[in-house]
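So, subunit A:
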Amino acid sequence: MIEHARLIAAKDLKIEWSSRVLTAQVIPFGVLVLVLFGFGIPPDRRVLASEGGASRSLLEQASPGLFWLAVLFSLLLALNRSFAVEAADGNLDALRLAGFDPAGVFLGKSGAIVCELLVLELVVGTGAFLLYGPPLHDALQLCAVVVTTTLAMSFAGTLYGALGAGLRLRDTLVPLLVLPVLAPVLLAATRATESALFGPSSEGWAWVGFLGAFALLYLGAGILSFGSLLEES
Partner candidate 1 sequence: MTTEISPEPASKTTTMTDAVTSTGSKVTRVLGALSLVSIALLLAFGLLVSPPEIAQGDSVRLFYIHVPSAIVCLYIAFSITLVGSIIYLRNQSTFWDLMAGAAAEVGVVFLGFTLVTGMLWGKPTWGTYWTWDPRLTSTAVSFVLYLGYLAVRRLDMDPVARSKRAAILGIISFANLIIIRYSVAWWRSLHQGQTLDPRDTQLDNTMLFSFVLGVLALTMTFAWLVIHRFRIAWLEHQLEAQQLELAIAERTSQGPTGLAHGGA
Partner candidate 2 sequence: MGWEYVVPGYLIVFGVLAIYAVSLIRRGRRLSEQLPPEKRRFLD
């Protein structure tokens, strides 16, 4: 299973590396979304931070949510790409014929998405710090949030991506399925990032726990159901 996962992940990353879709299209898209948020939310508007009476710009205050929204939209592109590659030219049949362990395929595909998202988050996150200028209260917590959220989004996303695999309506169906499911993840990631950036940390760790539990749940669901999803057309 692990060997199969490694094969699939290596293959997907190699495809990304050689086609440069991630670096040339998805990441610029994520950064663009960040910039466009600045048009929608007036950058000069200031709000009172909850304690101490210091004021922050509205964008700075909203930066955690905006960042994760940008990541979520980029995830949809990455997912679409990940399954478009398999849908082309009878590859889905070939995957079935190859005798892959379905759990391995799930782990491999979601693993590749995790790697891609982490790269994307590094770039888009840097962009968010530069554009919105929030403080950083707890770097360790921020890392924990990023890792758990990435896992949660990738596992759930891959499961729903496979649900749409091989269908003509995939492009529109997958976002409809994924977005409500990831709504709690977006919520939790935003709250946790808020406390990692602005403090206090205590509340953030609870949300990190929630994100971890969500990721585990979808890891299990994906491993169990990928056989039925992928092996029948």
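Regarding selection, all candidates are chains of the complex that A comes from, given by their letters.
Note that in this section a contact is a pair of C-beta atoms (placed from the backbone, for glycine too) under 8 Å apart; a residue touches a chain by one contact, two chains touch by 3 or more; residues count from 1.
Treat the numbers as computed from the prediction; the structure is a model and nothing was measured.
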{"item": "Pick from 1 or 2, the complex member that touches subunit A", "value": "1"}
{"item": "Interfacial residue positions of subunit A with respect to candidate 1 in the complex", "value": "159, 163, 167-169, 173, 176-177, 179-181, 183-184, 187-188, 191, 203, 210, 214, 217, 221, 225, 228-229, 232-233"}
